[in-house]
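One protein chain is absent from this view; the other protein chains keep their places.
Labels run A, B and C following the written order; every chain starts at residue 1.
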Amino acid sequence: MKESFPLIWIPLLPLLGAAFNLLLGRKLSRRWVHTVAVGTVFGSLVMTLFVLRQLYAGWDSHHHTMVTLHHAVFDWINAGAVQIKFGLMADTLTGVMLFIVTFVGALIHLYSTGYMDHERDYARFFGYLNLFMGAMLLLVLGDNLVVLFLGWEGVGLCSYLLIGFWYDKSGTQKLGLENANAGRKAFIVNRIGDLAFIIGMFILFAAVGSLDFADLSAAAAQGPQGPLMSSYAPFGFGPFSLAGVAALFLFIGATGKSAQIPLYVWLPDAMAGPTPVSALIHAATMVTAGVYMVARMNFLYMLTPSVMAVVALVGALTAFVAATIGLAQNDIKKVLAYSTVSQLGYMFMGVGVGAYAAGIFHVFTHAFFKACLFLGAGAVIHALHHEQDIRRMGGLKSSLSVTRLTFLVATIAIAGIPPLSGFFSKDEILWKAISTANPAAPWLGPVIYVLGMAGAICTAFYMFRLYTLTFEGKCRLSAEEQAKIHPPDWRMATPLVVLAFGALVLGVLGLPGLFGEHANFFHNWLAPTVDQGAKFAALAIPGAHVTPAILSKSHGAEGGLMALSFAIALLGSVIAWRVYNKGPSVWARNLTDRFRGPYNAIYNKYFVDEFYFLVVIWPFKKIAWLLWKVVDALIIDLLCVRGSARIVDLMGRLVRQFQTGSVQHYLAGLLVGVGVILYVVAQPPDDFRIRANSIKAAGAPLKVLVGERVFFDARRPVDKAMRALEYKWDFDGDGKVDEPQAPTQQKGQKEQAQRWSKRQMANFIYKKPGRYRVVMDVRDTRWHTQARETQVIDVIDPNAPKVPVSGSSTHGKGVH
Amino acid sequence: MLLIAILAIPLVGAIAVALMPRKDEQGARHMGMVFTLLTFFVSLALIAGFKISDPGMQFEFSVPWVRSLGINFHVGIDGISLWLVLLATLLGPIVMLSTYKAIDTRVKEFVASLLILEMAMIGALVSLDLFVFYVFWEIMLVPMYLMIGVWGHGAKIYAALKFVLYTLVGSLVMLVAIIYVYVSHGAATGFYTFDYMVLTQSVWGEQAQIFLFLAFAIAFAIKVPMFPLHTWLPDAHTQAPTAGSVILAGVLLKMGTYGFIRFAIPLFPYGAAVWAPYISGLAVIGIIYGALVAYAQKDAKKLVAYSSVSHLGFVMLGLMAMNEAGVTGSLYQMLNHGISTGGLFLAIGMLYERRHTHELDQFGGLWRRMPVFAGMFMIIMLSSAGLPGLNGFVGEFLILVGAFTHHQGVAGTDLPIFIWHSRLMAGIAAIGVVLGAVYLLHLYQKLMFGPITQPKNADLDDASWREILTFAPLIVLIFAMGIYPKPFLERMEPAVKLFLKEYKVKYKASEGYTGQQPKQLASLSRSKYALPALSAPRAGIVAKTTMAGGKAVSPKVPKIVRPKIVPPKVVRPKIVRPKVRPRGGAAPAPRTPRKRISPEDMRRIRRQMQQRGRPPGRGGRGGAG
Amino acid sequence: MVPTGYVLVLAAVLFLLGLVGVVLRRNVIIVMMSVELMLNGVNMTLIGFARARGEMFGQAFSFMIIALAAAEAAVGLAILVAIFRTRRTVNVDEISLMRH
Partner (left out) sequence: MDLLSQKTPLSQRRPFISSLMATIALLVPWLATSVAWATPQAAAAAKTAPAFNGALWTFYIFGALTIAGALLTITRRNPVTAALWLVFTLFATAGVYLSLHATFMAAIQVLVYAGAIMVLFMFVVMMVGNTERQEFGIMRGLFSKVVALGAIALLGWRLISLLMRQAPAKAAMVSDGYGSVHSMGGVLFREYLFPFEAISVLLLVAIVGAVVISRRSTEEKEEV
């Protein structure tokens, strides 16, 4: 851990350049703009070389040890458990990426000064380009996933800005929204990838508690008991190992960024941006970020063979599918775009089978020859004034000789014809693919090898088709267009030459095992960082981890396979050369006619864009509109909010009817009220009941003995108001008033009717047994109401013989 | 004293502006600018004087306001409310600056209401007395209502009325809860007070807490606004003037979330635990729903309004995650939302000043004409979309991490986990981040990119220096808070730690406690507010509130003794047998005849009375003889 | 000697007739007169009970009522005149709005 070198300056320099250009650039002359822009990038390149020297010094090729430069800049996010520091680190893997980014970046900056010479927003372009360089360098240098994510989304932003650079044009000439849409599509697809990436980060954080690569690798090193190996069932789906789930989510993020199968749709549209942008971002640097991330997290991926299988398979599939689409494209940049997607597929195939060094080496070589191809195409487009359809070009080798030569070298390299770098890196990947055994998916090796080889043939074919249609044969341009062709000036030519030379020579860095154990410089260089994963995996999942099969020892097989891939590459190239030598050939025409169906599928890119539109974009728009109009406007707003207001209004209107203003209506209401109150209040009491001998059973005939004094009680249960009630009793049912006895013998029915007493209780002695009906009349003097209550009483003679009562008790006749 | 100054300056400003002559519009604007800037600079002193390590309340000031009810004008700030006050005071001058060209009718009244609104906002943020909080909460409505109703455009009356009524309904529910708290606390401890510091020391029964929290939650949920209660926001925003929208989005929306973190959760921890799953569920729905509906909008302001629903859904999710990362993240996201959405509204306001329309279709290709404006607008848009390196990302990252690690123990302790599937919710909320990018890029593209379609757009002038000056502080803050959030986070940290520690203590105390009356917890460490010991006779408030000057003032609150209710003794009426009056027509017994007075005697008596001044003549009941 | 029951009944009838007049008639003057009738009914009740109890209070009270009736009539008619002057009508139904 050496703090020797302030690594922050490598990304900071381009960022400062970007700030300078974006803020002040508009006002300054072009000289200022591009000197600052190119200067800062070359500054970073120099610093990178310095770092590489230090790394080289500390690197021991035999014992696979290296030195890592660290630079903890400041505490970034710290809230309780979340302690994220903004730290940078540089080890051998970073070294390689740094070199690619800065070297190719510097060349492309130089190239851009020529390419964008007549452009109006000159400063803005270079501002964005520098911003991109800064973000990419941050991504590569970050020492924890969050800083990597910072760079990750930073480059996503820059690709959005640069793709939509000609924001008011469709394509390069006519006005329209296409470029802007392409930029937006790129950003959103990247963002979807980033969504998965961030979830992966959270899973790792929840398990390990930190996101620094050092801590993560330490957690991975803890073997089976480590946090990474604990079982984890996200969203209820089956128990996977935590490392597996996190790795999968991170890989989905990588597919978004590096344009693999599900999320590659944005890359072909990204060609809407200026060609140097395509060269830098969509060929050399940004798209390789995914591969770098997988390589950096090799310790995580090695723990989960199943996810590595997924990575390899997706890579292989992408390689093959993209290559087939490439066959049928007629736009020079579209062909190169699909070629990039295909080559990225190869890289993921490499890292997917555990051959991280091979994958990164392919990134290294691909950066050179793909950049060279793109810049060559750029030179052609620049010369032909934005003509991109290869069918209308042809025969440019005479006018653009330098471009033709560099383009040819790069084409041979990418086709995979030795001794150029392309062959070595691609062959290494194919060799590692077939020779590595992945216990989780034993069938994986051969399958991806076949896919890879098929992809290789197509690559060779469409690359040479592109070359021959563009440069060979007779020129299909109109006379005056041909006149206007001008060869690229030095600023555009030198990068082409340098890159072509790189493509030619760099193969030597990664010679296959055939040439001796330590011949592969690249493998040894990356070993310290990349092979950690293998060691941890052997510890964590003994026996179940990905191991290079014994086959890798026998050089014979390797040699044979190398010859096979060379033959295939040669075959593809020669066929393409023969077919398209004279220009768009008739043979190709009727071939495509015969296979109309598949050709159509390939030409329309398997209708993936339309599929996505139908499955994702259209429903999204419809749901959004539906939610707004129905849920928001109708249900919540109209029904609940306005509804309650309307109810109140309705009630108000209802009550208003009564306010007529006419006094007499009010009086009528008053009278009704008084009437009701009087009626309710002035209710005479009516709950009279007689209870005798305080026997509670109401209704049942009362058993009383002859001669026994019977007490009758007419008090009402609740009588707080002490009503002025008067009572009259008739005990023996003879209709005469027995109680109150008349004080004086007054004759006549009227007096009897008059006699009322206020006493509520009375008593009587029955002489003869039998059944009597006691009648009580009650009068309310205040309300002048009268009520009558009856009670049946059986008087029994105690000394009469017991007669078995057999239902013969006749009514009224007592038994004597 | 400092807080009182910060509150007083806008008030004095408002009065000063109100007294100015009506015609002097430019003078009113300058006066408004002066006062808002003054408030801002004074509030900067807050940061200087703020002791980072002290978790408790600082700059406290308490003076008895209504002695008989135990209401003290008790103000103070801690880590949680410090930055929100700063946000309010920062947005003040920015909004003032943006109204120089926007408002031209009744400028004087506008500036006055703006200043009063600022005072009310700061008041609500710093008040530590439930009653004072409620008063400021209501005062906030009035100027906002005026702003939307008077200076708004389109269906402004409807929008203003809907805004006020919606918030009012909520706050009335809260008032009921506040009163219940006041009474029950008084009844239990015999010590009636609205003081938040004292109330947080006692814990209510489980059942009571559930309903009380719900009452508070409704009021604050409307203000946040959370998913089903949000329909007032789009209307209020589209019809409000630029300044109104910025202040409404910048600070007023934070009142809801601030209310949750200051009052609802600490006072009723158990209630918070019970309702947490539902609230975070609604928050997640709000995130997705807000984003989707925002994408479908044709009106720029409506789009940004719905984006606020989505962003504040994040804040609520973080809050309910109830761990350090989540709560700090939600606090930080409140600031971010204030800045980024405030900025968005400023930008749309500037476009409105030029084209007098919010319709997205009317714009297109403005980058060509207004590159500087487009640049600034892009930075603000990206901050709102949560691009790493800008402020939005820090907040959203913390919230999502907090929500994601919720299951590893709430508040870092062994409390039961409130929210089931917290990881699923965090996953869905992360989708909200993507949708955020979708609708914001949609907005940006409709406004800025593409060829110039409308002829009127061809001659729009670029951002003037005044507009650049308006955006400058926001952009500086966006970058500063994005790259180096340490100064902001470290001041929040102690307060959040204390918040969570107390939450744990009170949650354990209130679990299983089903009593109606609140019970006090002696274990809470707020020594400064030692409540009279349970056994000691009910002394007055012992809250030694230290004035900023260090002089201990213990406001004497009169003891209200509970009336002793004596159960009425039920007296059984004795039945008195009425004296039976003989019946029949016999006349009543003749009364004793009165001695007849001859006329001569009458004359003599009259003479005597005259000498003694009594009036002659003899009345009397029943007349003579 | 008049039985109080008869007096009360007569008073009640008088009162009710006044009530009918108030409720049914459209002309404000007639309504006012009906009110006077009702007041007379009340007076008669008072005096009837005063006579029944042999005390003067009833009559004193009805004396007050007459004074009151005078005051009420004065103010009522003043208002009536004021309304008539502005609205040219004494019909109860037309005087139903505070402002016309």
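Basically, a residue touches a chain if its C-beta (ideal position, glycine included) is under 8 Å from a C-beta of that chain, and two chains touch if they have at least 3 such contacts.
Predicted model only: the values in this text are computed from it and were never measured.
For subunit A, the residues touching the chain absent from view are 660, 662, 664-665, 667-668, 671-672, 674-675, 678-679, 682, 783-784. Although one chain is hidden here, its contacts on subunit C can still be listed: residues 1-10, 12-14, 16-21, 23-27, 29-30, 32-34, 36-37, 40, 43-44, 47-48, 50-57, 59-64, 66-75, 77-82, 84-86, 89-91, 93.
Convention: only the chains that are shown with their structure count from here on.
Our note on geometry: subunit A versus subunit C, Cα centroid distance of 85 Å, whole angstroms.
Chain geometry summary: the mean Cα position of subunit B and that of subunit C are 59 Å apart. With touch defined as above, subunit B holds no residue shared between interfaces to two or more other chains. Residue positions of subunit A in touch with at least two other chains are not found. Those residues of subunit A lying in contact with subunit B across their complex are 22, 26, 74-82, 124, 146, 149-150, 152-154, 157, 160, 164, 167-169, 175-177, 180-181, 184, 187-188, 191-192, 194-195, 198-199, 202-203, 205-206, 234-235, 620-621, 623-625, 627-629, 631-632, 636-637, 641, 720, 722, 758-759. The residues of subunit C lying in touch with subunit A in their complex are 19, 22-24, 31, 92-93, 96-97. Taken in their complex, subunit A has these residues touching subunit C: 660-664, 667-668, 671.
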